[in-house]
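Of the protein chains in this complex, all but one are displayed in their positions.
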Amino acid sequence: MSAVAEAPVVLTRSDARSLPGETGMVERPRRRFLPFDPWHLFLAPLAAVMLLPLLWMVVTSLQTEAQTFHFPPILWPGTPRFGNYSEVLGQSAFGTWFWNTTVVTVTVVASNLVLCTLAAYAFARIHFLGRTFVYFVILATLMVPLQVVLIPTFLIVKELGLLDRLGALVVPNLVNVFGIFLLTQFFRTLPIELEEAARIDGASRLSILLRIVVPLSLPALATLAVIQFLWTWNDFLWPLVTILTNQDAFTLQLGLATFQGAHNTQWHLVSAANIMSMLPMIVLFLLAQRYFVRGIATQGLKG
Amino acid sequence: MARVAFDHVTKVYPGPVVAVDDLTLQVADGEFLILVGPSGCGKSTALRMVAGLERISEGAIAIGDRVVNDVPPKDRDIAMVFQNYALYPHMTVEKNLGFGLRRRRTPREDVRVRVDDVSRLLGLEDLLRRRPGQLSGGQRQRVAMGRALVREPEVFLLDEPLSNLDAQLRVQMRSELKRLHERVGATTIYVTHDQVEAITLGERIAVLSGGVLQQVGPPQEVYDDPANVFVARFIGSPPMNLLKGNATDGCIRLGGVEFRDPQVPEGEVLVGIRPEGLRPVGQEHEGPTLEVGVEVVEPLGDEVLVHGSIDAGPAHVRIGPEDPALLADGEGDRATITLRLPPEERPRPGSRLQVAIAPHAIRLFDPVSGRAIRPT
Partner (left out) sequence: MRWRSPGRLGDLTAGRALRTVDRFRRFLVSDHAAGWAFILPSVILIAVFGIVPILWGLILSFQKAGLISPEREWVGVSNYAKIASDPKARQAAVNTIYYSALFVPASILVALFIAHALNRRIAFVRFYRLAVFIPVVTSTIATGIMFLWLFDKNYGLANWLLGKVGLGPFGFFEDPNQAMIALVLMTVWGWLGFDTIIYLAALQGVPQELLEAASIDGASRWSSFWRVTWPMLGPATLLLVVWSTISALQLFDEVFFVTHGGPLGRTSVVVFYVYRLAFEQGLGSLSLAGYAAAIAYVLFLVILLLTLAQFWLGRRVVHYSS
């Protein structure tokens, strides 16, 4: 079932309390002036305002250039012009950008899943020399904002010879401290008896991790994957800084920004490019809403 | 203070689930009425409808002289003590107590006086500056009661207020509650699943099962004269023994024993006997006796419970949705019964007892409807 944005906490109490209309408030009998809940008068316009930029962009992407230069704006182009999309694909390296971003994102997400799981399990369950100290130091790096490390990391990447290449986008992001933090907290909530039983049975740490802990952690891993995917896919600053001249290594965001710069009055094309760039994340969001919401709530509450 | 009246009150949840079914009940002004029954019997729902926290599907509830179906909780002049206390965690005890009064714009001086009075009454004076998180369970419970008392409402509603306390504290609070009611004398409706609490606390108890009112009356009356097998088995611990008997010609036959009862209808009849209505006797006893094969002996200090089997069938009656575990024990043709003996008598498991039945201790029930067969 695809529940829309399921909040992490159960919405209602499990015994059926019939409160038509309200959950967080006590029901009060009142006369109805309107045939529907008055909050719709706020929520409906709000939804319209939130969706307006997107919808307007879709409309624009289906118009001809002339139609876009019409004022007052034309709200519906009559015959939608899908040709804008193919024109964008033809006139730019959109495919390359898309491919690059996919490769980078998938690699980073996969790498994070592996490395963060390993490290988090060690921090959560294995007592080893220096554990507390190392964990503390690692978490401390989360406090440091991006702009502080921006220049030095650039220099390091330059020294490694990765500048202007996809490697610059992948290597520094192979492990994300936030992911380690998230999974460590999660692993600690699992019942330790399961792992202890396995140790008595003679299993090694690694096989306990793979056969017992990971299967129980799929929701947390999915959440991590989804957040990391979002961050990496939408990242702009880092590609901007490290991919300087090599157009073949442009990511989607970078390419989109350049495209808009090059075609900045051709809104029919820019809109089409924009819609195409947003679709993957929107589709992912619709499919995995639950994990997005959980991810954001965890990001917030644990932060 | 006021009376509370349920007039054919029904509550239906989507499903459909009938939580309360055609409940008609009066609570007199100043009375302490207890709603008791197993989980899911509708007692809490009924209470919440009086509070205004649940809407009434059918029927009407009146507090005092007015029907309150559409009146919001804050205008009903009621106070409620929740099972989990529902104390405002970010306010001190003093603020918690005074919250309701301040909401109603009571002058600050009055608030202080009333809060002081109530905290003295409940022994909370030293705790006024603390927060609920810093209090023990028993203290929180008293603050919850204090919050209700300070409002001096027409009706007090208590929803299983003692169930989260440990056993000793519970007994202590029971007598405190009784004392409070005697002192304050307000109309009180109290919900519990614990029949011991019900019998000790209530002026009248109302037994519910499956949303239906089974019986209402003073505790002793409900204990002595249950209206049906459910009440017979639910009230009283250990529960009433329920056995299958056969009646012909005004004579009830039960496991080798006979009783005369000229008014009993022909055919199968359920015979109920409370554990204290059975007495072991010697061989020389005249009159009908049952032979009991002793199985388990439970010494309780002030008495001994003996569980044994007899040569009569247990009554397996299924009436309504109540817990079948309440129904009689035993298998096939041998029922398990329980006796109460004085502490010095301790039969050995495996031995056989001759047990006499006090005739006035027998209660008869219809095997189909479960209703008590009362002498006309």
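The chains carry the letters A and B, assigned in the order they are written, with residues numbered from 1 in each.
Here is the rule we go by: a contact is a pair of C-beta atoms (placed from the backbone, for glycine too) under 8 Å apart; a residue touches a chain by one contact, two chains touch by 3 or more.
Since the model is a prediction, treat every value here as computed from it, not as a measurement.
*Asks:* Considering the entire complex, write down the shown chains that touch the omitted one.
*Replies:* If we consider the entire complex, the absent chain touches A, B.
*Asks:* Who touches the missing chain here, A:103, A:203, A:222 or A:257?
*Replies:* A:257
*Asks:* Using the touch definition from the top, which of A:137, A:216 or A:262 touches the missing chain?
*Replies:* Touching the chain that is not displayed is residue A:137.
*Asks:* Quick one: which of B:66, B:90 or B:129 touches the chain that's been left out?
*Replies:* B:90
*Asks:* Considering the whole complex rather than only what is displayed, give the residues of chain B touching the chain that is not shown.
*Replies:* 51-53, 72-74, 78-80, 82, 84, 86, 88-90, 99-100, 103-104, 131-133, 147, 151
*Asks:* In terms of residues, what is the contact footprint of the unshown chain on chain A?
*Replies:* Residues of chain A in touch with the missing chain: 3-5, 7-13, 17, 19-26, 28, 36-37, 39-40, 42-44, 46-47, 49-54, 56-57, 60, 68-73, 115-116, 118-119, 121-123, 126-129, 131, 134, 137-138, 141, 143-156, 171-172, 174-175, 177, 180, 204-206, 230, 233-234, 236-237, 240-241, 253, 256-257, 260, 267, 270-271, 274, 277-278, 281-282, 284-285, 289, 292-293, 296-297, 300-301, 303.
One rule holds in what follows: only the chains that are shown with their structure count from here on.
*Asks:* Distance-wise, how many Å sit between the C-alpha centres of chain A and chain B, to the nearest whole number?
*Replies:* So the centroids are 56 Å from each other.
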